[in-house]
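Every protein chain except one is present and positioned as in the full complex.
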Amino acid sequence: MTTETLLTVRDLSLEVARTGHAVVSNVNFDIAAGEIFGIVGESGSGKTLATRALISLLPQAIAVTGGSVAYKGRDVMGMKSRELRRLRGAEIGVVFQEPMTSLNPSMTIGRQLEEGLALHTKLSAEERRERILDMLKRVGIGDPEGALTAYPHEFSGGMRQRIMLASVMLLKPALLIADEPTTALDAVIQRDVMELMVELTRAEGTAVLLISHDLPMVARYTSRIVVMEKGVIVEQGRTADLLEAPKHPYTKKLLSSLPFRGELRVIDTSKAPMVSARNIVVDYAGRKSLLRKAGSKRALHGVSIDIHEGEVVALVGGSGSGKTTLGRTIAGLVKESEGQIRFQGRSRDEDWIDYRLNCQMVFQDPYSSLDPRMTIEALVEEALRLVPGLDAEAKRKRAHETLEEVGLGVDYADRYPHELSGGQRQRVAIARAIARRPRFLIADEPVSALDVTVRAQVLDLFSDLQKRYGFSCLFISHDLGVVEQVADRVVVMQDGRIIEQGDRDTIFDSPKEAYTRRLLSAIPALDQNAQGGVSLKWRLEA
Amino acid sequence: MKKFTFNGLIGGILIAILLATAAIGLFWTPFDPMKLSFTARLAAPSAEHLLGTDEFGRDVLSRLMIGARASVWIGALTVGFATVCGTLIGLVSGYARGWTDGLIMAVNNALLAFPGILLALGLLAVFGANQYGIIFALGIAYTPSMARVVRGAVLSLREREFIEASRVMGNDELYTMFRHILPNCLAPITVLATSMFGWAILSESALSFLGLGVPPPAPTWGNMLAAGRPFIQQAVWLGLFPGLCIALTLLGINLLGDALRDRLDPRMRGLK
Partner (left out) sequence: MLRFILNRLLMALPTIAFVSVTVFALIRFIPGDPAALMLGDGAEPHQIAAMRTELGLDQSMPQQFLIWAGNVLQGDFGRSIVNDEAVLPLVVSRFMVSAEIVVVAVLLASLIAVPAGVIAAWRQNSLMDLALVGTATVLLSIPTFWLGLLLLLLFGLKLGWLPVLGYVSLADNVIGGMLYLVLPIMTLVIHEAGVLIRMARASTLEVLRLDYITHARAKGLSEGAVLWRHAFKNAFGPTWTMIGLILGNLLGGIAVIETVFTIPGLGRLMVDSIFARDYPVIQGCLLLVSLSYVLVNLVVDLLYPLFDPRVVAE
């Protein structure tokens, strides 16, 4: 490692200007030239604001209350705006999380890339063009010439993030700040973009400040790590040491919240399956317009799946694989064009009420799955509305019991969803789903919107309830780590077809399909050690 | 955030004054608003006639109070008409989708292709220029906007997971519509209805000003302004006060509407 220090942060403190609420307190770290440095923290840890302060790009509402930032020995906070602008882009580049909104939608890619070059270099128009084309080629854009005159909306999320990288790396900055650069992307694409970022920055000798909630991902690429909680750095050190022997309780908690493989259960598959879907085909009608015939798009190409009594089947795949569509079709939210679904031996549509009483669903987004105008109690009670043989008093009692069961307690009964945190809302959603004691639960990405530690708690709750009530479950997730923890069996989907399935350990330890291996290469195999630390092993793709 | 509540407060006070004046005007006015007095023609504001008298010697303040009542009444009925019709059409359209939706929206969008006041003028030619003609004409002219907003809200709500959750629970569409969708549409409906109240009062004054509204001698702010226009040089107050009443009312509604929007608009709520 080089010894030249690039960036020094000393006692950085920030607060919300209006309320005086501290959001970052006394943060210290150094970044050396050429190194990859990580900041890990959950939402509310202040990691993003702390890094925005490095180039004086804080939102208006946030004020710096103390500390200093020095870049190559120059005080950044005291810089005049002209000096600061020469630093931004040219010396320190930034890549943001959301590829969908970080490119200007009304400007061609070519002009957006050229903007920085024209500003910070003295290259001629011809030279600029050469450089841009070269860089677009390096980040893997198929048709660089065409990309110059294209607009951002013509590219996918992964491609846009590559273009963002290109735009920043064109200027060969000494430091790249990457704020959750791949969080919005699919697991496989995530890894490709990260590899590309590392390759480019290595080649240019650019240091990277990588900010993420995803500890294994940060650990994979960085040499040193800082862990932040509620605006404070709780621990920092060499990545390997920190993982191996964490000292601070919060770091230990973060590490133990990572999904670990549980014991493989034996499921009785000799009896007829609880839920059986046969040759399901789903077509989505295309967009109609006056000049265009409605072209329909096939989302599922004849998919069959069985779920046995008490079994948790995980459905995995990238976006567009059809996993969500399959779940929603089985739930009856999407009408299948062909195929049939049987529940407990009978056609689902034959006894619709019985199916409705016995099949429930937990949705992904706890901010959108609860009616904002209903109290928690009313939300859970509503699930019991159509259950026969329960009077109002019994329903209320059951609702309260169920709230207790998901760890919320009766105190929450009169609150509204917006008064609850994301994790608490997801508990309400689970309470609503299990209130009528269903035999079958469909969980569509139930924990992917949650923070790491909350995710672990909700997953534990889910497993406890599953063991207690023994319901079957179709668990849809893009996150194979989570799947490894909860699933008995894994079904892998790609492009609307099932490409591989088997019990969890077989799929995770000896996958057959190349696509499954690619999915698995994006997540580490974790082993817990005695000191509360973990060791990460990355599976190789081929 | 503080700024908004302050503005909202001012708006609320202005509207409260308007409503109070209209209410008091039901029972009491300083003078009989219709009583002619040839001795007190075009009298300037004084201790006796606080806001002066008009060309027939009628007390301006009393007439403004009765005018407030007319404005509130016409505004409320127009908004009520447009809100009820628009909400029903929007709900049905967003709920039915497909063919019905296409047809309703085609008619709706075509009605929106008329400038509001022009459509009202055209309808007034049919209904005749009087109080109820105005209410129908404006009500019909505003209904398409309400229908479009409600339909938009219904369509976006239908995509929300809590609506799907309701379907998964086995609830039928009608229950879901009234238990989950309608209550969540109330915010945009309230915001739009508030603005509409302002549009209605403004349009009513404009139509009365043109002589197409409530016919004299019944006073409205609009026809008082029109009647005072020829005398504006000798009697400024005849042109000043009715206009001021309209402007302050509209200001109150605009401030209140902004405050409501900041409060109720979910996009704004996430920002705090």
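We just call them A and B in the order they show up, numbering each chain from 1.
In this text, a contact is a pair of C-beta atoms (placed from the backbone, for glycine too) under 8 Å apart; a residue touches a chain by one contact, two chains touch by 3 or more.
Not measured: the values here are computed from a predicted model.
**Q** For a quick check of understanding: of A:Asp11, A:Asp75, A:Glu154 or A:Asp527, which residue touches the chain that isn't displayed?
**A** Within the whole complex, the residue contacting the unshown chain is A:Glu154.
**Q** For the chain not shown, which residue from B:Ile117, B:Leu155, B:Leu186 or B:Ala218 touches it across the whole complex?
**A** That would be B:Ile117, which touches the missing chain.
**Q** If the hidden chain were put back, which of A:Gly67, A:Gly93 or A:Pro366 would touch it?
**A** Missing-chain contact among the listed residues: A:Gly93.
**Q** Based on the whole complex, identify which of B:Val60, B:Ile189 or B:Leu225 touches the chain you can't see.
**A** Hidden-chain contact among the options goes to B:Leu225.
**Q** Could you pull out which residues of subunit A are in touch with the chain that's been left out?
**A** So the residues of subunit A touching the unseen chain are 55, 57, 60, 85-90, 93-94, 96-98, 101-107, 115-116, 119-120, 151, 153-154, 164, 167, 287, 289-292.
**Q** Spell out, residue by residue, where the missing chain touches subunit B.
**A** Listed in rising order, the touching residues are 3, 106-107, 109-111, 113-119, 121-126, 129, 202, 205-206, 209-212, 225, 229, 232-233, 236, 239-240, 242-244, 246-248, 250-251, 254-255, 258.
Simple rule for what comes next: only the chains that are shown with their structure count from here on.
**Q** Using CA atom averages as chain centres, what separation in Å is found between subunit A and subunit B?
**A** Going by mean C-alpha positions, subunit A sits 47 Å from subunit B.
**Q** Per the contact definition, I'd like the list of subunit A residues that touch subunit B in the complex.
**A** 328, 331-333, 353, 356-357, 359-361, 363-365, 368-373, 382-383, 385-386, 429, 432
**Q** Using the touch rule from the top, collect the residues of subunit B that touch subunit A in their complex.
**A** Going by the criterion above, the answer is residues 160-162, 164-171, 179-180, 183-184.
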